[in-house]
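Working notes, structure below.
Just one protein chain is left out here, and the rest sit where they should.
What follows is chain A.
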Amino acid sequence: MLTLMKQEYYKAVKQSRLYIWLALSFIFPLAIMAVFKTQRSGESVVAFGQGTLYVFLAGIIVTALSISQEFGFGTIRPLLSRRFSRGMIFASKLLLNLSVYLALFVAAFLGTMLGKLLFVSHFDLNQSFNAIGTGWQVMGLTFIATLLQMFFIAGLVLLITNLVKSSGAAIGLGVVMIVGTPILSSISAMLIHAAPILKWNPFNIYLGLAMLGMPGSAYKAVVHFSQNTVLSAYVVYLLMMYGAAYLIFKKRSV
């Protein structure tokens, strides 16, 4: 497993694309705060200068390419015709993706901190920010909620990529899931209105993740579940999506 990880990291660090993504992740919050005066606020800082949107998009692309690229380059055969099991190879891809997500967050965090220093220096992250807690705590929650949402979308993207062996469709769907929240929200509301059991639909669970941290009663009114139930359903969906993606990857003849 260590060898596989070493190989995955080696391939990743040799791609100039990775550095571009990281640089953009750093620049994005900085640029947002520099360009938009309305974003020079504590709200913007705890939201990583809206850099989470960029991190999300880049993470989805990384996920989609992690396997489809091996098919595209024709490197999938040597990757699979080795002593390692497909489970280990799949896991090494997931771990690399996770590492890239975290690196993107670190870059966005550094960009945000520089932006804060330059444009929102008066804002103190140690001070109580809202009902949740200090600026640091809210920022931490934003990080966790975004990461949980990324895992969710990444699972879906990985599943689609494995089904169609191409990243295009998967990236498209991922982008819709990220930027089309109002559409998803409407679809989910319609489904639940049609049949209350459909409150378990994945869109609703996904939307519930974005609202984690909201006061309990308000949360329940919107999502129709408690936060713990959403988290449990999230884990089940995650297992289903990653499990299905793995099974397709495992069974595929190349």
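Operating definition for what follows: a contact is a pair of C-beta atoms (placed from the backbone, for glycine too) under 8 Å apart; a residue touches a chain by one contact, two chains touch by 3 or more; residues count from 1.
As a working rule, contacts and distances are computed from a predicted model.
UniProt records the chain missing from this view under the protein name "ATP-binding cassette domain-containing protein", selected from "Cytochrome c oxidase assembly protein CtaG", "ATP-binding cassette domain-containing protein", "Amino acid adenylation domain-containing protein" or "Chemotaxis protein CheW".
Remark: the omitted chain is touched by one listed residue; of A:Ser16, A:Asn126 or A:Ser217 this is A:Ser16. In the full complex, the hidden chain is touched by chain A at residues 3, 6-7, 10-11, 14-16, 73-75, 77-83, 85-86, 250, 253-254.
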